[in-house]
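Heads up, one of the protein chains got dropped from this complex, but the rest are sitting where they should.
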Amino acid sequence: MPYDPNDPLKDRITDIGPRYYKEFLPPVIEKNKGKWLYHEILEPGVLVHVAESGDKVFTVRVGAARLMSVELIKEACDVADKYCDGYLRWTTRNNIEFMVDAESKVKPLVDDLKNRKFSAGSHKFPVGGTGAGVTNIVHTQGWVHCHTPAIDASGVVKAVMDGVFEEFGNMRLPAQVRVALACCLNMCGAVHCSDIAILGIHRKPPMIDNEWIDKLCELPLAIAACPTAAIKPAKTESGLKSLTVNAERCMFCGNCYTMCAAMPLADEVGSGIAILVGGKISNRVSKPKFSKVVIPFIPNEPPRWPTTVNAVKSIIEVYAKDANKYERIGEWAERIGWERFFEKTGLPFTHHLIDDYRFAYTTWRQSTQFKF
Amino acid sequence: MPYDPNDPLKDRITDIGPRYYKEFLPPVIEKNKGKWLYHEILEPGVLVHVAESGDKVFTVRVGAARLMSVELIKEACDVADKYCDGYLRWTTRNNIEFMVDAESKVKPLVDDLKNRKFSAGSHKFPVGGTGAGVTNIVHTQGWVHCHTPAIDASGVVKAVMDGVFEEFGNMRLPAQVRVALACCLNMCGAVHCSDIAILGIHRKPPMIDNEWIDKLCELPLAIAACPTAAIKPAKTESGLKSLTVNAERCMFCGNCYTMCAAMPLADEVGSGIAILVGGKISNRVSKPKFSKVVIPFIPNEPPRWPTTVNAVKSIIEVYAKDANKYERIGEWAERIGWERFFEKTGLPFTHHLIDDYRFAYTTWRQSTQFKF
Amino acid sequence: MGKHNTPMLDDLEKGPWPSFVSDIKQQAATGKQKLQAAPDDLLGILELTYNDKVTHWKHGGIVGVFGYGGGIIGRYCDQPQQFPGVAHFHTVRVNQPSSKFYTTKFLRELMALWEKYGSGLTNMHGSTGDIVLLGTTTDNLELLFYEMTHELNQDLGGSGSNLRTPECCLGQSRCEWACYDTQEACHQITNEYQDELHRPAFPYKFKFKFDGCPNGCVASIARSDMSFIGTWKDDIRIDQSAVAAYVGGDVLPNGGAHRNRDWGKFNIEKEVINLCPTGCMAWDGKSLKINNKECTRCMHCLNVMPRALRPGTETGASVLMGAKAPILEGAQLGTLIVPFVPMEPPFSEIKDIIEKAWDWWMEEGKNRERIGELMQRQTLQKLIQVLEIEPDPRMVSEPRSNPYIFWREDEVEGGWTRDIADYRAKHQR
Partner (left out) sequence: MGKHNTPMLDDLEKGPWPSFVSDIKQQAATGKQKLQAAPDDLLGILELTYNDKVTHWKHGGIVGVFGYGGGIIGRYCDQPQQFPGVAHFHTVRVNQPSSKFYTTKFLRELMALWEKYGSGLTNMHGSTGDIVLLGTTTDNLELLFYEMTHELNQDLGGSGSNLRTPECCLGQSRCEWACYDTQEACHQITNEYQDELHRPAFPYKFKFKFDGCPNGCVASIARSDMSFIGTWKDDIRIDQSAVAAYVGGDVLPNGGAHRNRDWGKFNIEKEVINLCPTGCMAWDGKSLKINNKECTRCMHCLNVMPRALRPGTETGASVLMGAKAPILEGAQLGTLIVPFVPMEPPFSEIKDIIEKAWDWWMEEGKNRERIGELMQRQTLQKLIQVLEIEPDPRMVSEPRSNPYIFWREDEVEGGWTRDIADYRAKHQR
């Protein structure tokens, strides 16, 4: 029987966890699970996996704006019902995958997907995102839902993906290029190990809402939240308990605002984008790497963030021209040396890019090896 | 006129600096300075340098105990007068070099040097120390002169050099092996970048000489000297101002004792030797590297320190067998992986070898790349 | 055009990439969602933000379903009068199934439920892996939860100082390299720790991610406090004839991942042998040799020649710990703690590791201190000790270079207490 507000505990069900994945596996997957022999990417966005049994599964990967309506998901279901016996999946980078068990079923599926567009013209299900290209951007909430962002997420991602759309539907780069976006230093996108990271940063210390701070926040928690101990107790003229921030010590991490709503940092001109490059996650050839800050700040430029889009495009272009096959952006930069990276990309090397945090010393150059 | 104790300032000479090196250059050196074309090591300890002018200088390098008597230095002068027109030099690693300007003069010089021995039998001037071998050990004062040592210097060096004497007179290792010794963490030998470093360490926290500490030391300076803030003010029963050490926080660096004579650390069983390997200074192929601790402790074993001597010998033996030509110990260890280094050398990997100081995190393995 | 005038957002309807603006508008048009005005007002407040360049969302208060301390993120906008449809706009985290396969039946049911109780907007998926239902009001939460559990047999995911929703790569379901069943491991661990997932008992959040091999398709080494990455102990399986096929050019390298550019004829020396980080491979023109003892299983050669090389058969996982984002002490990647652990159901070996680590962290961890930060504060030695495992050079990339060893008193003959008098007997002042 239905939910009874007067007795919420009545036959309540909890702790059942997610649905069991096996219910959701397409038959060909279920049958050959753990017995796949090899795969091939037949064309951008289209993969085949061959099993020991000889069975094959053909996967068509399509891009998606991660922010999706019920309506669009239903449409994806329609496609899956029509071609895939009612199965589909999402990837770890927010793309959708439609799977069929025979080569003959691929073309009709692909053609159908390519023809589906929003009335205003953009693709609903662009095919691509495989191999040595640019796949979907892992991102976060931004101005659509979060309280701490320095930038928007969905809009920036849309603008950048429009800009590199050619590479989404192609596999002509030296290696995969993984772009990620996080709208504040909390880095919900975990962009810290991406080939190219778009990161929202603040540049103005928090304001103190003196009238309210003592009501809204646990002052000691706010003080403790600051990694640089920049926050100290204070009193307003009117004698209210409050806080002050030593702006010189502030590095704009926003952790105080996370703990205390009366300490907003975000600012029309103060907040914007930093670009990091050269991170990776795979253990292929080289070990996983953190991304490095190469552009300290780009202003917020809605709706199309042109400076950011061009920065991403030109870094990819220079990389595509210069790097060896299989070489990720970070591996390329380390091989040619970071002095060459800045020379080739034409990006200025400013004091902001020199580490001055905990492990700073370990990033300085202790050698005479350098390139003129 | 002579020094007048009643008027020390009388025609006093100061700030004149060292003698001008040009007065001391052998003619062939002076003439060809800056015009050398190339060199060759003719045999262990014997080098020739060829100048643009066609001139040649032959150098015979001999080992020396850095602690030297006036008597022995005079004997070196006798040799230089006899064969080298009265010139000689010391190297940056405390070897002596005798130079002649004609090949014919080399053999008599070498023969003479090889025949000079102390009455008890050891060489006065062993020829060698060049190329891909083990040259002299850079070292410090130890029990011969310093107040902070954990170990002796001269005795350990004598024992180790006797142990690896074969390699001093040979050039059969993959690359040069530079051994250094420092008798405490002050590291006057700057052993932190040596292929093999022999380092004196303490393992017992300082004792407090309660009766005297306030008379002998500036207590605040001693407190400030501690990098781990382990030292706190205290009072003795008798009410004297003193200090206490939180032994749990002590890492035995000895800096407090350097600042305060009433806090001795040295101990018969507590103090001893740590072995570090894999450092280098040259920028050849790889960048300079720090040495890494591979044996945390070996007891003081005067007069011959057998455990230490054997450790050094066996590390060199394993390295000599396994490394590639031109590969320094540190480059070898990094190529095969440290897990292999410990396997091949048979050294146990204990908790002491895991970094837990400031940059610890940067030495942990953030990858799935490892060897079973 | 929608309820609000949104010229800037409308510009984002142009261009080839799927437009979230068009999509929100299409949802608005249907009007089927319970929060009728939500899609329009979301566009409205976003357009306003594009003008102001400062977010219009406020801190969320504590919002949730009865008995759970996680799964819902409270959210309120700071212009409720102007945008009543999103005045209250909480998100619901729904625990996705392992590697995100779905039947259309399930998805349609879930979507119907979301139309019935929410904004009709979602994130597929959140960064941690959940299905994120984007925006509803408090009064809808219990109903949504009740029907979801009763009719869809589906639970919420994690938020707050809880275990977060675990996530895995697709693994054996569709990948030839999976060294263990990431889906089963993810599912069983998720269910084993439901209490930790729903009821905050930790100093801070805790994340598990399961990668089937070192390629790391779910980014576990960067994004999870405890990361399980598939690996193998024995030899890479080689099919020499297939190697020849690659060399002969009959098969495209790297599964065709580079096919849209002419990189010239495949060169096994240049593209495989010389790129092997350990230099443990050899090619004599006829057959490929791998000195498996020296291989670090980086995956490169397997990636380049999937038809010729396969992982060994003695498989399991490496366990890494401590990955996290930069707040506070800087970002961390996972550190290798257990080089190899079997990964067979019921996964007792890893549960043992998990529980020992949690006990330590819950005992010692400060408020909002991730386990990776605790590892740095209390040392790797300490973690190893609580896990009751031996120090192993594989845990570090190199031994310490500083000589600042914290000796324990029990390791030093005679202990630490000494009598200064004895010392002075031999050493005058």
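Each chain carries a letter (A, B and C) given by its place in the written order, and its residues are counted from 1.
Note that a contact is a pair of C-beta atoms (placed from the backbone, for glycine too) under 8 Å apart; a residue touches a chain by one contact, two chains touch by 3 or more.
Just so you know, these numbers come straight off a predicted model, no measurement behind them.
**Q** Under the definition given at the start, what are the shown partners of the omitted chain?
**A** Contacts of the unshown chain, counting the full complex: A, B, C.
**Q** Hey, which of A:Arg66, A:Lys158 or A:His192 is the one touching the hidden chain?
**A** The missing chain is touched by A:His192.
**Q** I'm checking contacts with the chain that's been left out. Which of B:Gly54, B:Gly239 or B:Pro303 qualifies?
**A** Residue touching the chain left out of view: B:Pro303.
**Q** Across the whole complex, list the residues on chain A that are touched by the chain not included here.
**A** The missing chain touches chain A at positions 185, 192, 199, 201, 203-205, 207-210, 212, 216, 247, 250-253, 261, 264, 267, 269-270, 274, 276, 279, 290-294, 296, 334-339, 341-342, 349-357, 360-361, 363-372.
**Q** Kindly note down the residues of chain C that lie in touch with the hidden chain.
**A** Residues of chain C in contact with the hidden chain: 52, 54, 56, 58, 78-80, 326, 330-331, 401-404, 423, 426-429.
Everything that follows uses one rule, which is that only the chains that are shown with their structure count from here on.
**Q** Computing the C-alpha centre of each chain, which chain sits at the greatest distance from chain A?
**A** B
**Q** Please compute the C-alpha centroid of chain A, do the same for chain B, then give the distance between them in whole Å.
**A** 51
**Q** By residue number and range, which residues of chain A touch two or more other chains?
**A** 283, 288, 358-359, in rising order.
**Q** Among the residues of chain C, which ones contact at least 2 other chains?
**A** Touching at least two other chains: 214, 221, 277, 297-298, 333.
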